[in-house]
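What you see is the complex with one protein chain gone and the rest in place.
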Amino acid sequence: MDTAVFENHESEIRGYCRNYPTVFATASNARQVSEDGTSYIDFFGGAGVLNFGHNNPKMKEALIDFISNDGVAHSLDTYTTTKRDFVSKFQEVVLAPRGMDHKMQFMGPTGSNAVEAAMKLARRATGRREIVAFSHGFHGMTLGSLAATANHAFRQWAGVPLDNIIRLPFETAPGGDTAISEYREALLDTSSGLTAPAAFLVEPVQAEGGVNVASAEWLRSVQDLAREVGALLIFDDIQAGIGRTGSYFSFDGMDLDPDIITLAKGLGGFGTPIAMNLNKPEVDAHWSPGAHTGTFRGQGLSFVAGTVALDYFTDDSFTAEVTRKGKVMRERLEKIAAAHPDAGWEVRGKGMMQALDTMDGAVAKKVQQASFERGLLIGPCGQDGRVVKLIPPLTIPDDDLDAGLDLLEQAIEAAATTTVVA
Amino acid sequence: MDTAVFENHESEIRGYCRNYPTVFATASNARQVSEDGTSYIDFFGGAGVLNFGHNNPKMKEALIDFISNDGVAHSLDTYTTTKRDFVSKFQEVVLAPRGMDHKMQFMGPTGSNAVEAAMKLARRATGRREIVAFSHGFHGMTLGSLAATANHAFRQWAGVPLDNIIRLPFETAPGGDTAISEYREALLDTSSGLTAPAAFLVEPVQAEGGVNVASAEWLRSVQDLAREVGALLIFDDIQAGIGRTGSYFSFDGMDLDPDIITLAKGLGGFGTPIAMNLNKPEVDAHWSPGAHTGTFRGQGLSFVAGTVALDYFTDDSFTAEVTRKGKVMRERLEKIAAAHPDAGWEVRGKGMMQALDTMDGAVAKKVQQASFERGLLIGPCGQDGRVVKLIPPLTIPDDDLDAGLDLLEQAIEAAATTTVVA
Amino acid sequence: MDTAVFENHESEIRGYCRNYPTVFATASNARQVSEDGTSYIDFFGGAGVLNFGHNNPKMKEALIDFISNDGVAHSLDTYTTTKRDFVSKFQEVVLAPRGMDHKMQFMGPTGSNAVEAAMKLARRATGRREIVAFSHGFHGMTLGSLAATANHAFRQWAGVPLDNIIRLPFETAPGGDTAISEYREALLDTSSGLTAPAAFLVEPVQAEGGVNVASAEWLRSVQDLAREVGALLIFDDIQAGIGRTGSYFSFDGMDLDPDIITLAKGLGGFGTPIAMNLNKPEVDAHWSPGAHTGTFRGQGLSFVAGTVALDYFTDDSFTAEVTRKGKVMRERLEKIAAAHPDAGWEVRGKGMMQALDTMDGAVAKKVQQASFERGLLIGPCGQDGRVVKLIPPLTIPDDDLDAGLDLLEQAIEAAATTTVVA
Partner (left out) sequence: MDTAVFENHESEIRGYCRNYPTVFATASNARQVSEDGTSYIDFFGGAGVLNFGHNNPKMKEALIDFISNDGVAHSLDTYTTTKRDFVSKFQEVVLAPRGMDHKMQFMGPTGSNAVEAAMKLARRATGRREIVAFSHGFHGMTLGSLAATANHAFRQWAGVPLDNIIRLPFETAPGGDTAISEYREALLDTSSGLTAPAAFLVEPVQAEGGVNVASAEWLRSVQDLAREVGALLIFDDIQAGIGRTGSYFSFDGMDLDPDIITLAKGLGGFGTPIAMNLNKPEVDAHWSPGAHTGTFRGQGLSFVAGTVALDYFTDDSFTAEVTRKGKVMRERLEKIAAAHPDAGWEVRGKGMMQALDTMDGAVAKKVQQASFERGLLIGPCGQDGRVVKLIPPLTIPDDDLDAGLDLLEQAIEAAATTTVVA
């Protein structure tokens, strides 16, 4: 396969292609096929985008129909019939059943942009400057969202100070059990050097940060503190939302009431870009028209496929399937971990985001490589890349899921053996 | 037309829909048709994205073919055959003929993200912090690019200080004629309070800032100073590039040699998102793999349509047409301005980005409204929105162009009359 | 007494004069006498400056001699015989006996300036930006030292962001027992969002912050962490040093080894300004000549009186007296607290800095007022000013000390009664 054109003309920054040294030609549901005909099972899911599989048939049909009929592909924030369908259906399928009256805000179609917009709105609505973000949090790469991102590997590239963020440990990090109550005491102490923040920005399930699942109790303690000190609660559900954890939002059913929810990744269904924030009306009212713009904030193709994606949530059958498959994943990982009792491996996750924390980036890297060699795509994440994260399409057939888990198990055995030898 | 769903459920931030109070249903080349059948001539071009028209037929065909055949729509920065076609053709059509050996970097698919990446790279490559940006410059809405954006209407929403930018007047702004030489003297003076910047970030043609066209001499003086003080030269060609001004880059033929060029908007051809920076190899070498990521940095549909778009630049026939139509636009605007000698109106532009500076935001707003009422879409820009900017698709048929200019002329007469009366 | 000239022509910012509404005419040891002849016992000691009493007789004699003989009163950092005497004696009396080889650095003669210099040096020596400071810490009013100061009442006046500080709870604040170990874990975690700081800036005894005394164990844990992560340890001993706590440094005998010690207040002995940092040689070597200047950094009168002050530390008799008197103060405060078992009052302190935390700023204010009415000067401090701090001259005669404590006891009874009534 010819990769010279990339090596000669693409930036040195390219990353995943180094882990998956092949050239993909086609993709369908949970399979990606390379130019030489090798078929890979996809447990990576486009970094959490492809919840409904590659080239979802219903979306293909809808997109081809849309393009054939000269639908408005690019509309900024003008009104289009396509966008109306999406907004209308999102209201009907997601918001109304939950009694939510949040306003939908579209912006530049990246998760990073969604977070930037949320931070602006929280700062404007409160007149405050600092935002609380958490260890192991991942929120994006642009300067505002990068300040909230915790990983030093990304932060070091800013080239300028990353300020206006208060960093607290996430529930599952050292000190995480007491951080919220201690921070509360400090905020109430006028000699603590702290003043009330504009917002708490939290991922109910940290994905890139290593698949860390917050408890309902902890999230409610964050929400309670936000309410007490007049700060907003922002949930970044960009990777964990849109059905990934077995419910539409990752925090469904927890009796939580965020002021802003950031969404992107799986929202467009097909892998085309879109980002959307849900803002409570009284918060949203702080915006003026055009306050935060973005050229690609009206994407017809993403509206079309995203509308199809919402069909998966009109009843509980799909999310029930996600929960069922998630258990299959979880059980296999626990079996694997149990087979290596001395390794200190830990299994974590929710729904179809399940992970094995190998506690060692080198081990996880070997697992990834051994998986690729066997025809399985996975992506490590977390501190030093030590966590093997599984986020296959939610639509993955049982056969592919089982086959993928078999390959993973083999790869882990091979990696573990190699590691021992080395 | 039903707009209640937007009014009830979409954010108050929505903007263009207030200028164009209709619901668009379809679009083709330079025409957008609303739900009620009204056909609008499009002189707005999706804010500079739709250089090749809405639903460009060759792109439609290529996209439908790509989708039908399960092409890889979402690939992050793995290798795909589709991406290889794009990279290869961009090298062949754009870089090679110009003797450029820049590396192509893909990132989150917004212009803002491209600028953020360029700023990071410049800061890393030089070990410096401050970046020179210019009055009336527009570079994006995320915290890093927003710091470089000049317009107070956008800056006020940051909620935090926008630092690490040195602001100089653009060539056409007050003081712009001497600013570069004075800044040079200050940099050479160790008691000036200034130290050398990481980069000069400049739009060769400012679009959002009011259609301000820099001269080759001035751009060379910026480049010379950058070289002298060890700073990088970054050209933001996001709106003016991709053929808009009558050549692929807006600065072609000026004997200029930028270290980084940021591209987005028209690059994907069809209106689907993509962004790409061109980095000189010695600058690009400062990146490490994965240093600046972005979920949507590998967009199959944008690669496919973007490859088709490059066909327009394999010879000079298309750019010659752009130049010809640009003259038609220019002459009409000059005629209009000449008809109002006392108004102090000014005509500015290059290629098919032409503008009438009415010197008064209220006038431009009336022109926009009067145009819309007559079936013409335009968008004001510049200081206080006083500049009527025309950026129709480059592929606009002559009939539509003439008809659009007629409508514009009528709208301006109507607006001028109204203004006088009022 | 005529105070109109102040009310008419002095700034509204004046503060202590509002607590002590009189005009002082003379002062001697622990007594200040107002224009109308009222004699006040001074438990305030010039906010910790007048450790050796007002108009210490030996210092008076030395100063008059110095002035009479045309000594060099103002010398910047040129060499003078007077400065040589001071440096030489400080080396002999303070550094040599402790085996310290720190270098003495003189700067603008305020504690704030000493802290600013220490922060610069730590940042330069480590190449890092952030400095850890603690809740309830007080380090000064200029922008750098103010960033390290915790009290919101002062911080709110900056008018610009106070950045580049990591805030941790002091040992005695909520969360203080685990903060250092949790911070350590976060620093070792590359996904925590934190990177190693340039320094830990800590007062071994917080004075303004409410008389909070750190334990040797906790200070050693801070020192250990600083060493482990390559950060400097800066002790701000500006108010607690120079004998106040019963030893020259407040941390003597704790087996601690700070890289930088900041001194000011009592160092000059007579109340004339001087500030000095003690920098370890390997840290001090990072300075270049003139890197941090200050017009008043060579004060002959402060050198002269400061040299006399060092006589108090040539043997242990003076510090033994301080310890003895401190116990007298402590016992009286404990007796007072014991008399109000339901009030939750707490007695804290070390040596002759002893305090009663009334847990209520309004109570402490009343105590201050009732004391003044009875002829006793005290100054509240700490969160909301709720802590009654006693810092009389170390040279206070036993009679005055006892008389002052009697007045305090009466004032507290009066204030407590008033409070109950109100």
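Order of writing sets the chain letters: A, B and C. Residues in each chain are counted from 1.
Simple rule for what comes next: contacts are C-beta pairs under 8 Å (C-beta built on N, C-alpha and C of every residue); 3 or more make two chains touch, one makes a residue touch a chain.
All figures in this text were calculated on a predicted structure; none of them were measured in a lab.
For the chain missing from the display, the contacting residue among C:15, C:37, C:99 or C:341 is C:15, taking the whole complex into account.
When the whole complex is considered, the residue among C:58, C:120, C:152 or C:220 that touches the unshown chain is C:120. When the full complex is taken into account, the listed residue touching the unshown chain is C:293, out of C:181, C:293 or C:314. Across the interface with the omitted chain, chain C contributes residues 1-3, 5-6, 8-18, 20, 22-28, 32, 35, 46-50, 54-55, 60, 63-64, 67-81, 83-84, 87-88, 90-91, 95, 103-113, 116, 119-120, 122-124, 129, 141-145, 147, 153-154, 157-160, 163-164, 198, 264-265, 270-273, 277, 279, 284-285, 287-296, 299-301. Residues 129, 133-137, 149-153, 155, 161, 163-165, 167, 169, 173-175, 178, 182, 185-186, 189-195, 209-210, 382-384 of chain B touch the missing chain (whole complex, contact as defined above).
Definition applied: only the chains that are shown with their structure count from here on.
Central chain (C-alpha centroid nearest the global protein C-alpha centroid): A. Centre-to-centre spacing of chain A and chain C amounts to 50 Å, using the average Cα coordinate of each chain. Multi-chain contact residues of chain B (touching two or more other chains): 160.
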